[in-house]
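Only a single protein chain was left out; the remaining protein chains are all shown in position.
Note that the chains take the letters A and B in the order they are written out, and that residue 1 is the start of every chain.
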Amino acid sequence: MQTYHRAFLSLAFPTLLVGLAALAACSPTPSAPVAAPVAPAPVAAAHLTLAGSSTVQPVAEAAAQAFEALHPDAQVDVQGGGSSVGISSARSGLADIGMVSRGLKPEESDLAAVSIAIDGIALVVHAQNPVAGLTKEQVVSIYTGQFTSWKALGGEDHAITLVNKEEGRSTLELFEGYFGLKGKVAAGAVVIGPNGQAITTVAGNPWAIAYVSIGSATFAEAQGTPIKRLSLEGIAASVETVSNATYPLVRPLNLVTRGPATGLAKEFEDFLLSDAGQKIVAKEDFVPVPHAPPAL
Amino acid sequence: MRRPLSDRAFALCLAPLAAVATACPVLVAAFVANNAAPVLVAVGPMAFLGSSHWAPTSGEYGVLPMVAGTLTSSALAMALAGPAALAYGLHVNLFAGRAFATSARLAIGVLAGIPSVLYGLVALTAIVPHLVRDHPPGLGVAVTAVTLAVMVLPTAAAAVDAAVQQVDPGSIVAVRALGLGAWDAVRAVVLPSAGPGIRSAMLLGLGRALGETMAVLMLAGNTVAWPSGPFATFRTLTGNVAVEMAYATGLHRSALFATALLLLVLVTAIVAAQASRTPGAEA
Partner (left out) sequence: MTPAARDRVARVVLGAGPAAAIALVVGIAWHVAAGGAGAVDWEFLVAGPRSAGREGGIGPMIAATGWVLAIGVGAALPLGLGAGTWLAELSGPARLLRGALDVLSAVPSIVFGLFGMAFFCEALGMGWSLLSGGLTVAVMILPLFVRLTEAGLRGVSSDYRAAGAALGLPRWALLRRVLLPEAAPALAAALLLATGRVLSESAVLLFTAGASTRMPTGPMAPGRVLALHVYQMAIEVPGGQPRATATSLVLLATILVTTALARLAPAAIARLAR
């Protein structure tokens, strides 16, 4: 029996050592950004992976299909996760292009961004909700928990269900930044992830309020989802007001790459900036780029 | 007598497979622990476990509300599923007719195989719309606990069934021979004898509830808050990891690994507790 003990141990230890070495080699350090960028093995001769913002995702997916029709040997895979996923996966190489629904920050200067559309952030409620618009102060009062019932806004006496985005979503960052709500959002908010989830939650709850991408909301309404966008400070939240820069809360939709885009990634970005690509942008209810640059 | 060459060669062929198989759990545990270390070093385990502030963007990593969320929802789920599982195990073995017992066992078998997203979807489309009217948002502790209870019921019930079947039939016959009924046999013989197995079944169910992710993600609301009432939204440890995993970097990501480590420790404790209670524990 001793032969087997020895055989087992002599093989188990090296295996364990190899495994531990692998994990030691890639454990992230807290201070540095995600360690050791690793480019995954290419799937096909021309394969592109995009990941990130749920706002940009529908545009990217539609563009991916059109792009593949034009380049038969190319494959484009699109993944969600939020703008932070876009940043981190572009950096780590998990994705070729990151999708980010905001401008880049100073600490993100290692990435190159190309704006492919402009979008706004609107507050949405259920279609049956009598409230049609809010002022900035009202939004703050609602989201800090000062107003807890729709009665305070002229509606029925029902508790307001707050819907907040999870951290890592740029829509949250921009919303909190614009309204000065960082760290002040009331404790009981339901936390959701992508735009679609916010819209589904509001559509299922007559007393919910959420903030989402104007493009996503417009698109969903056209599909018959029972939500409506509220006007902010008297300005309607629509593709038109974003496009003529009258709506206050707008942001660019960016494709980011580690360093300037090359090869297939550049072709994809160029495609989205071309007429065909911008038509896709407009079809998804976003504002094509040549219009007024965003405020943020 | 020396073993034949082919036998030794055979063992040498099997050894790497067994070695890799052993390496897997060790690798997983070591990986999780290694990635959890940075945050535990930076903020300390006391702050991690004891603080109620979870604000990764400000460097705060207190998981206490999520621990409360996990424990509350799992405990409530077991409070509902435990008695049902016990009733099931006793009934199908001692009170039911053959046809009913077979149907019930089949039902439990099917329930055990249903994926957790499906349970979440059914609860979301069948229960939550009714709750939204009077108790918006409908998500929260109550619907999560009920759904979890339904999910752990098959696990616990099958284990109770197995435990009750192990009871010596002779002792049950002896009780009946004295003119007593099946219920008396339960109290006098079955419960004491199957007791450890039944407790083990409950622990098994609890372990499953603690580790559940998808249905909880769909039904809890994922708010970082204490579970304060049946219709309050909350977040569990598993939900915390699932929600933030995709985009967390640096210390934040380490904090999620630390959450996973906490789950691992909890689950290992339950496995150990269960193994020590089951007589003749080995597989």
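As a convention for this text, a contact is a pair of C-beta atoms (placed from the backbone, for glycine too) under 8 Å apart; a residue touches a chain by one contact, two chains touch by 3 or more.
From a predicted model like this one, the values you see are computed outputs, not experimental measurements.
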Hidden-chain contact residue, picked from the options A:Leu174, A:Ala220, A:Val250 or A:Val289:
A:Ala220
Among A:Val78, A:Val139 or A:Ile214, the residue in touch with the chain that has been omitted:
A:Val78
Checked against the full complex, the residue among B:Pro38, B:Pro56, B:Gly69 or B:Gly120 that touches the missing chain is B:Gly120
Of B:Met66, B:Ala145 or B:Ala260, the one touching the omitted chain in the full complex:
B:Ala260
For subunit B, which residues touch the unseen chain?
3-4, 6-7, 10-11, 13-18, 20-22, 24-29, 31-32, 35, 83-92, 95-96, 100-101, 103-104, 107-122, 124-126, 150, 153-154, 157, 179-184, 186, 207, 210-214, 217-218, 238, 241-242, 245-246, 256-257, 260, 263-264, 267-268, 270-271, 275, 282-283
In the complete complex, the non-displayed chain touches which residues of subunit A?
1, 4-5, 8-9, 22-23, 25-26, 34, 36, 38-44, 47, 49, 51, 54, 58, 61, 64, 75-80, 92-94, 193-194, 196-197, 199-200, 203, 220, 223-225
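Keep in mind that, in the parts below, only the chains that are shown with their structure count from here on.
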How many angstrom between the C-alpha centroids of subunit B and subunit A?
33
Give the list of subunit B residues in touch with subunit A in this complex.
3, 8, 11-12, 15-16, 18-20, 22-23, 26-27, 30-31, 34-35, 38-39, 42, 55-58, 128-129, 132, 136-139, 221-225, 232-233, 235, 243-244, 246-251, 253-254
Spell out the part of subunit A that touches subunit B in their complex, as residue ranges.
3-4, 7-8, 11-12, 15-16, 19-20, 23-24, 27-34, 81-85, 88, 158-159, 161, 166-168, 183, 187-193, 201, 204-208
